[in-house]
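What follows is chain A.
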Amino acid sequence: MTTEKNEVLISVRGLEKHFKGGELKALRGVDADICRGEVVVVIGPSGSGKSTFLRCLNLLEQPTAGTISLAGVDITDPTVDINLHRQKMGMVFQHFNLFPHMTVLRNMTIAPIKLLKKSREEAEAKARSLLERVNLEDREDAYPSQLSGGQKQRIAIVRALCMEPEVMLFDEPTSALDPEMVGEVLDVMKELALSGMTMICVTHEMGFAREVADRVLFMDEGKIVEEGTPEEIFSSQKEQRTKDFLNKVL
Partner candidate 1 sequence: MKKLIAMLLALTLGLTAAVAAAEPVVVALNPEYPPFEYVENGEIVGYDVDLIKAVAEKAGFEVEFNAMAFDSVISEVMANKNTIGVSGISITDERKMNVDFSEGYINAGLIVVVKEGSGLAVKDDLKGKKIGAQLGTTSDFAAEEITGQANTETYKTFLDAIKDLQGGRLDAVIVDKPVGMALLAGLKDDSLVIVDMGLQADWYGIEVNKENPELLEKINAALKELEASGYYEELAVKYFSAEEEAKAE
Partner candidate 2 sequence: MSIFEQWWLPIAELVENRQPLNFFQNLYKEIYMNAIKDDRWLLYLDGLWVTLKVSFFAILAGTLLGTVLAVLRLPSVTDYRYRGNHPLKKLGFGVLRFFCWFAKFYIDLIRGTPLLLQVLIINFGVFGSIRIDKVIIGVIACALNSAAYVAEIVRGGIMSVDPGQTEAGRSLGFSGLATMLWIVLPQAAKSALPSLCNEFIALIKETSILSYIALTELTKAGDYIRSRTYSAFTPYIISGMLYLLLTLILTTLIRKLERRLRASDH
């Protein structure tokens, strides 16, 4: 796959998000550009607004101010069909959010069948090939309640991939996992990064950030305080706040 690393896919300008009628300002003006094929990891202390930032990107949270463009289209414009654009942005949640009343296969095929109007055979073939990629090909008939946390999260990732998104958003995908299951999920994410997928990950896994990220954003108090390559952030931070945070977590 040939990807133009400098083609801007997502462009965020002046993003603000207030809760409780402005009492709580979760985002205070965030600007960012994410290029196609880029892997961006967002780190920061809890309450820094990094999850809110991610959830604003596909408008699960409606921004209070600012614009978000996806491939040149301003999706904060109310006349834009957000459902269509969400199809291009896969999202993986901390708590997996698999549909408990559907089998694994159904979880993965319902959206392609209903939204992309794929035939059942086509959708299932795609789902099975993805299940193979995450070594869960034998669990297609299982219900989510029969899976371990790590398996659930891997299914959640491939469920999003079934929609063939242009970008994947990860919202602390390993935070709810038992430690021994973190590895299997990170492996899937690494493989995905290598395949050239555009990824934005909010995570506490500094090892993953250092190893896989093209760029790291450090957020605090609703702003991007510092950004740069993993080396720049982890080894030669410019900002005192970044230093303090990394001292605590590393």
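Candidate selection criterion: all candidates are chains of the complex that A comes from, given by their letters.
Just so it is clear, a contact is a pair of C-beta atoms (placed from the backbone, for glycine too) under 8 Å apart; a residue touches a chain by one contact, two chains touch by 3 or more; residues count from 1.
Quantities reported herein were computed from a predicted structural model and do not represent experimental measurements.
Student: Identify which of the numbered candidates 1 or 2 touches chain A in this complex.
Tutor: Touching partner of chain A: 2.
Student: Provide the residue numbers of chain A that touch candidate 2 in the complex, in ascending order.
Tutor: 58-62, 76, 78-79, 82-84, 86-87, 89-91, 93, 95, 97-102, 110-111, 114-115, 143-146, 159-160, 163, 169
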